[in-house]
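A single protein chain has been omitted from the complex, and every remaining protein chain is retained in its original position.
Order as written gives the chain letters A and B; numbering starts at 1 within each chain.
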Amino acid sequence: MIWIAIRMLTGDNQKFYGLLFGIAFSTLLITQQLVIFVNLIERGASSVYNVPSADVWVMDPVSRTTDVNFPMPSTALDKVRGVAGVEWAVPHLRASASVRTKSGDLEGVSVIGVDDATLIGLPKNMVVGTTDVLSRPDTVIIDDVGTTRMFGEASPIGERLELNDQRAVVRGIADSIPSFTSQVTLYTKYSQALRYVPGTRNRLSFVLVGASDEISPEELTARITEETGLRARTRDEFAQDGINFIIENTGIPLNFGITVALGFIVGIAIVGLTFSLFIRDNIKQFGALKAIGLTNGKIAQMVAAQALMVGLVGYGLGVLGTVGFIYAFSANPTFKGFYIPWQIPLVSFASILVIITLTGWLALRSVMKTEPAAVFR
Amino acid sequence: MALSLKNVSFSRQVLPVVALVGLVIAVLYIVTGLPDRELEEPSREPPRATGELAGQNRVAGAGIVEPSSEIVSVGTALSGLLTAIRVEPGDIVQQGQPLFTVDDRAARASLTEANAQIAEARAAIAEASSARETADRQLALFRNVEDPAAVSRSEVIRAEGEAAAARQRLELARSRLSAAEARANSVRTEIGRLTVRAPITGEILSVDKRVGEFVSAGGPQGAGSEPILQMGETRPLHIRIDIDEEQATRIKEGAPAIVSPRGDASRQVEAQFVRIEPLVVPKRSLTNSAAERVDVRVVQAIYALPMSEEGFRVGQQVDAYIPARESAR
């Protein structure tokens, strides 16, 4: 009978494609919007995840995110190094500066000063050049998305910039995920960064810490805070801080929430209407089947099979569409590093299940209410 | 029935297969596309506390390598052109060994002049002595003439006067001699001062002036004047570690510290405790900032590097870990 149900469903092309479109469109809308939303707010964490080796970030108690930071005196580094369980600790400077390009334009940039000796704080991979170029004087490494922003298609290698009246030469391109604002990021040595950023009394933005094997990062953060009075966050906590900052300070969650809700509503509307139309068209056949001797359970199975078929195929097409979308735009710098968190297809799958269960149930009710005797009228 | 190839149904067979393939692609894309957020070990070794210090309380600080004598900046007492430098950076010199000389031509000219004056004085002495002899003999001759009529009284008086004058001229010439000798001596001393000698036994760390440059007296503490060369006792080397005053009370005095040079953290050396400087000073910039104004004050602890350690240079920055007192906090 399931076979017959599927035949009945696909026999009516118009409604079948209508249903598929409704489901696929809802899936696409929900999945794609959620993907963009998640990736967009995860831009708040990209600065943290760009540093591949730090277990713990230590900062002034008032610092909130990588960009909203209050610098500490340089001895904070030694304080942190003095805490048992700290395997290593290096200074890390993040500040914004204005750069004058060769054409004379002023561009806001983030200057990131990484530890001179170990270069801890650089992104994991380089697009052009090696990290060794930092040992040459006045070297900065630019991030790949910043390159396109500042230089377009032209290669930035060898370009001279003016930072705080100091010369800076671009000698490498780092492979990093852009921040929320997609600001151009220049990596340089800590000592160099001190020259590039206009001076204030305290300069040390963060201390990056590696935890020793015996202690978990969570315990270590508690210990650092207790012993130094500084704020310490594990990598994941600090990433979450960045995300929360964006959630709290922008309208993004609301906007995307509305779109996702719209996707859900559109899905329910299209699928619900089409499905109940489809059932109504077939109500006589269902009545005949009931008279011939199909139990309500069997009928429900048939409707469920139809709903599942539409749901699964539509969902598959919608997910394919989302993947295609993300794939098609992956080359665009705006979408650099976008990925599909595995939870999102599950969320949209659950939404689709809700949609087809709801509409299937509504449709089924009319079938169930049909008296078999109605076929003789 | 409808399962032959030409009867393949688009909606019943193709679409589900497309959907299934889509799901498989999606799974693959999602799995391969997940961002790489693995934590990894730093590629270059950062300084770390090892051994016993790894798990226990400790005090960390940035330090700088210096000679055990601290740096001696050698200057000159007299201004002038540098005429010779006798040492090169890296030379080991003994106390008193000449280091450089400042132009002594003027002094030597003065010496020649003084010597000439000595000769002149000596000639004057000789001339005055012979004149006095002549006068004395004349006077004796007149005295020995018994006949008063043979020599007039006035003759005698003149001869007496000449003898006295000759004696005085001799005296004068003698005092001029000693004046000229004194002058020659003082010029010689000056010439000696123009050659600067090593104040201590040690290593020449830098030579900052070249032959022919003008050096002025006043020494490095004088405004605007630079040291001509810097030296210090580098056996052993000391390390001066800045420790935040808040942390300073935790230092376990007497315990050895673990130090490693900047950029070569895998190399760790045990340095012996020497002393803690009695004076707490404002933090001196070791972070290369040109104009650092800091409200942090630091205690400086001095540790001695073992003599056998090669490769530490004066002025090099090091990262140091010092054990903390058990009772700390």
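One rule holds for everything that comes next: a residue touches a chain if its C-beta (ideal position, glycine included) is under 8 Å from a C-beta of that chain, and two chains touch if they have at least 3 such contacts.
Assume contacts and distances are computed from a predicted model.
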item: Among "Putative tricarboxylic transport membrane protein", "L-lactate dehydrogenase complex protein LldF", "ATP-binding cassette domain-containing protein" or "Guanylate cyclase domain-containing protein", UniProt-listed name of the chain not shown; value: "ATP-binding cassette domain-containing protein"
item: Absent-chain contact - pick from A:Trp3, A:Phe70 or A:Phe329; value: A:Trp3
item: Sole residue of A:Val38, A:Leu294 or A:Val347 that reaches the chain not shown, by the stated touch rule; value: A:Leu294
item: For chain A, residues in touch with the removed chain; value: 1, 3-4, 7-12, 282, 284-285, 287-295, 298, 371-373, 375-377
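Quick note on the criterion: only the chains that are shown with their structure count from here on.
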item: Complex contact set, residues of chain B against chain A; value: 9, 11-12, 15-16, 18-23, 25-26, 29-31, 33-49, 54-62, 242-244, 246-247, 250, 262-263, 265, 283, 286-296, 298, 319, 321, 324, 329
item: Chain B-touching residues of chain A, taken from the complex the two chains share; value: 6-7, 10, 13, 16-17, 20, 49, 52-53, 55, 73-75, 77-91, 115-120, 124, 177, 190-191, 194-195, 199, 201, 203, 210, 212, 214, 227, 235, 309, 312-317, 319-320, 322-323, 326-327, 337, 339-342, 345
